[in-house]
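Here the complex is missing a single protein chain, while all its other protein chains stay put.
Coming up: chain A.
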Amino acid sequence: MLESRPQLRWRFNPSDLESILEALSATGSIHPGKDSSSSIEIFDSFDQCLRQADLFLLRQRGLFYFSFPDGETPPELASKARKQGNGYFWQDFESPVAQAILKKHLKLRAVTRIANAKSETKAFELRNGDDKIISRIQIETITCPGRESTLSVLILSPLRGYEEESNLIALFLDAASELDRDVPSTLDWVLAESGQNTPPPSPSQAIQLSPEQSVQTAVTEIASFMIQTARRSEDGIKADIDTEYLHDYRVSIRKLRSVLSLIKGAYSKEETRHLKAQFAELARATNRLRDLDVYLLEETAITLSLPDYLQPGLERMFTDFRAERVQELQRIRRHLRSKKYAATVEELASQFETGDQPEGKRSHLPIGQVAAAEILAHYQRVSTLGSAINDQTPDDEVHELRIECKKLRYLLELFSSLFPPKEIKTIIKQLKGLQNTLGDFNDYCVQQVALSDYLEKTPRLGRNTAAALGGLISHLHRKQVEARSHVSERFIQFNDSKMKTRFKRTFKKSRKERI
């Protein structure tokens, strides 16, 4: 393959095009070539995970390409997407190489077109005395639909072996006041112009608290961010692009509810109760859809956990789930589009915007002190519960430990900006390990209940389905027992002596300092 040749680029104001061309023709030998136009379509997930990895996924004439920051796309990565729909998952792409790259970054997310533009190119040739082309010039004009501004770029491409002659042209262009060597990359420009300059902020980036600010302002800040995040997910849920929109929506609302119950006294008792009830209702509306999403995401793994001859028995259940999901999605769409929903969310959001909520007992305390005290208290609770667990402990207490861990995790994440990042990172990492085991244990319990429920309530279940469900339930039970057997070991790994001092060091100090 021929190496791609270096190109020189200048930006200019579209109104100067005539005078630039006139000046160029004074160098003697400029001939118009073929004009062309093409479209630029940029694809990414909602959280722009490809761009975060310095990767662009582009589409031209139905083919997808990757563009790496250092330039060209290896042609073997050109790939067709199989389905026509709202978004493309990694499985939808034809080439195995593209699948592998996308799988790594996208995971459960789908890509959609996040920006598009039109590129129009006028081509010119610069020739020498023998009428031989020494350089090609392209005048590229890029526009985004519905936007006023344009990016106009002059691109000089010297032909191999004619670099010296082309350098003279480059010097001439450098000297022209209308031309500027400082050119943004086309894709960056298109993204910025389409309002996609940065991915949606993550909580740890966006929520920056200071220890001295009051509890009420801090809680309001967090709640406000969470409600905005939830609202940003609504379109993706309605368009059914991927299941992560709903998941994000629910996580935001759950975090919002958690901050209200974990940092009590930010608002008056009555106000807190009212808010919690409102958000609980919003979350509840989406429970069933999320359950169905989880079952269907796990379809392959669940099916493969049964022996071959039992697997067909599960088809009926997944078909039912898929049908129910279609209806449930319709219901959620109606719910999200309803006037009642809009009014509720609007009212809740504006409450956090204005910031004149009724005061509670701790409204004016500094958040640094309160957050540190709450984190320590919840850590204490986790410690007590966890240390008491042995193989005979009833399951209820294990569930309680799981819930306490979750609360601790939310506190650590929501208030991470108040404490040393390195300590928080270590704590969260180790806590995650414990939570995974507890989460598995819980998932296996919940799934058994769901399957028994399906078994009981579904009319005219065939023998095959019943056998498959029975097999699955006992398989899940074994897994549950297995996960349960790891809990105390996992807890000891988490709560070693270093962890105890780490909590003391990180949160006792900050609590005292601020008292």
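The definition used in the following text is that a residue touches a chain if its C-beta (ideal position, glycine included) is under 8 Å from a C-beta of that chain, and two chains touch if they have at least 3 such contacts; residues count from 1.
Everything below uses one rule, namely that contacts and distances are computed from a predicted model.
Considering only "High-affinity branched-chain amino acid ABC transporter permease LivM", "ATP-binding cassette domain-containing protein", "cytochrome-c oxidase" or "AAA family ATPase", the record for the omitted chain gives "AAA family ATPase", by its UniProt protein name. In the complete assembly, the contact with the undisplayed chain comes from A:Asp130, out of A:Glu22, A:Asp130, A:Glu148 or A:Asp182. Of the options A:Gly62, A:Gly146 or A:Gly161, the residue whose C-beta touches the omitted chain is A:Gly161. Touch with the chain omitted from the figure is made, among A:Glu3, A:Glu148, A:Asp396 or A:Glu456, by A:Glu3. Within the entire complex, the positions of chain A that touch the omitted partner chain are 1-3, 125, 130-133, 159-162.
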